[in-house]
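A single protein chain has been omitted; all remaining protein chains appear in their positions.
And now, chain A:
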Amino acid sequence: MPGDPDLGPQKKTAEVFAEVAIRQQTKAPRQLDPALLASRAFKEAPMLAERVKRGELPPVPERLPENPLVVVPFEEVGRYGGTLRHALTGDIIQSAGVSKILSESLMGFERPLPRGVECNLAEGHQFLDEGRTAIFKLRRGLRWSDGAPFTVDDVLFYYYDMVFNDEARAEDMPVPPTIWVVDGAPIRLEKVDDRTLRVSSPKPLGRVLRALANTDNFAYPRHVLSRWHPKYSVGASYADFRRRTTGAMLLMTPGIPRLSAWVAKEWVRGQRLVYERNPYYWKVDSAGNQLPYADHLVFTVVQDPQVIQLKFMNGELDLFGRYSRIDMYPTLKAEEQKRRFRLYISGPFSGPALYLNWDCPKPALREAFRDRRVRVALSHAIHREEINQTLYHGLLEPSGYSFGPSNPYFSEDTYKRYSEFDPERARALLDEAGYRDSDGDGFRELKDGSRFELNIDVMAPDFGRDVCELVAEQWREVGVKANLNGALRDIIWPRRLNGEFDIHHWGLEGPEDPLGRLNDWAIASPTSPFWHRNATREGPEWLREATRQIELALTTVDTAKARGHMVRARDLHTDHIPVIVVGSAYHVWGASARLGNVPEDGSSADVHRGWGRSVAHEQVYIKHD
């Protein structure tokens, strides 16, 4: 195989993610026949074969790289043709729904379950100099969807001319991603040759594989975009460049070359997006067919998630997962019997969490929140099983504040700690901490003599209000008066940003991979974590220590050491329980019965690029209409 021998194609990094049994058995060949690869007898979609016949495209062996990425389909070798139909509640504002499906970076999370990081556009990587340098080798012969060669220059253009250029950086990326900054300076990227990229930093690059896998796109077509970049073209303006290069514009504007399975063909603003197969896509199935199987990928804009559900049940949409909610489960389950679609349950993933404000503007409440006994008591006072049965139809796994089951540093013990319902213990702890009901009104008093009363900020109406209502009721049972402050996201969110809340309800941020959500698990900036904005000044010792451990994990390539640091960080967090978690929620999603190669399982965690990535659309095919 081409490529330097010392870099030979590597399947996975040494990092081992939690083992989850895969239920699905594929009938497709487990690997590509080497003879087929040597003869380059690849097959292609009929619609492309026609274009080749007309002389519009070079034949398929010339369009594919020397060693295309081989995808083993989840069930079987599929057939070409047809359209995969999705819906979005908006176009530009929901661009993540498209980009997670179409993302192609140098590295990528394994699918359907993100148990490791795999090679993608890169065919191999190697760490040098104790991990301070990493070399990435791109596949030879990769091309953009317009046929232009894809090289390291495109990566550097994105990194230096788009991300780390304060004037050019697009509107949707106000500050450069911190994961690429070490000690205040960007990690260095250099070109060794057209297909060799050198990444270097003063500290070991423990983070680099995950950072690459977590970035939807790590290169943009320099030959097209440089036209609008003032550094490369006279008369271009940065304002114009910033507008043109937001993630959404690059993703949705027809004519921007991509590396993804489908490229934008038509965009009716606010209504519909049509993507067409990329003739230069660089993946084949294990039988040598160029992917993707489906000719088109279409997104229709439907503002109301309930209508999306209805359209899915009516067979107008093929996949339903981005907007599915637990409360839709009963209806979906009933309709599933008509066998037009199948339901899948994956997880559990991040679930409802109550973020206590460690810098709450009310001094007495702040003091209470900073008392570990109070936090443990509030956690024990929640009857998680009741919430599970009443609101989640059994699809909520009661759990406490720790790393999630799909995290490599997960432990069952920390995951369940302080999550059992024990109101007696809660009362005892609150008594012990000195919060007693001294005036006999049924509610405890804070240290300044006022009632132990707090407000829970919750997005009304769709997300979490019902959970918070039950929690509030259960807290009242132990003498803590909880009120709900339900309002639109746009009212609640500024309160969160400005630290003006008592308790903020939201999904727990990134328990599947805290390293992808540094700002919520460590003191990563002067105003983070949002639940303790003054942590830089007043942060407790354990949080500083956890931050140190996380930083150490990011700057080592020794997986055993990284594990040690992350386990320390996990234990510190769980022991001090800064956030009260209600549980982990399962994700219900569905796929039309006409589709083949739909994965039985998947990850819906955003840090792993979500449900859209797990489904691996390029190998999904349409069995019948």
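Just so it is clear, a residue touches a chain if its C-beta (ideal position, glycine included) is under 8 Å from a C-beta of that chain, and two chains touch if they have at least 3 such contacts; residues count from 1.
Here, contacts and distances are computed from a predicted model.
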(Q) Suppose you had to identify the omitted chain by its UniProt name; would it be "tRNA N6-adenosine threonylcarbamoyltransferase", "ABC transporter permease", "Recombination protein RecR" or "Electron transfer flavoprotein subunit beta"? (A) "ABC transporter permease"
**Q.** Full-complex contact with the absent chain, from A:Glu316, A:Asp437 or A:Asp601
**A.** A:Glu316
Q: Give the residue, chosen from A:Pro34, A:Gly55, A:Pro174 or A:Gly235, that touches the chain omitted from the document.
A: A:Pro174
Q: Pick out which of A:Ala168, A:Leu225, A:Ala248 or A:Leu297 touches the chain that's been left out of the picture.
A: A:Ala248
Q.
From the list A:Glu44, A:Glu75, A:Glu104 or A:Asp606, pick the residue that touches the absent chain.
A. A:Asp606
Q: Pick out which of A:Gln24, A:Gln303, A:Thr390 or A:Ser450 touches the chain that's been left out of the picture.
A: A:Gln303
Q: Please give every residue of chain A in contact with the chain that is not shown.
A: 85, 90, 92-94, 96-97, 171-172, 174-175, 177-179, 243, 246, 248-249, 266, 268-272, 298, 300-304, 306-307, 310-311, 313-316, 335, 488-495, 497, 516-520, 524-525, 527-528, 530, 533, 606-607, 610
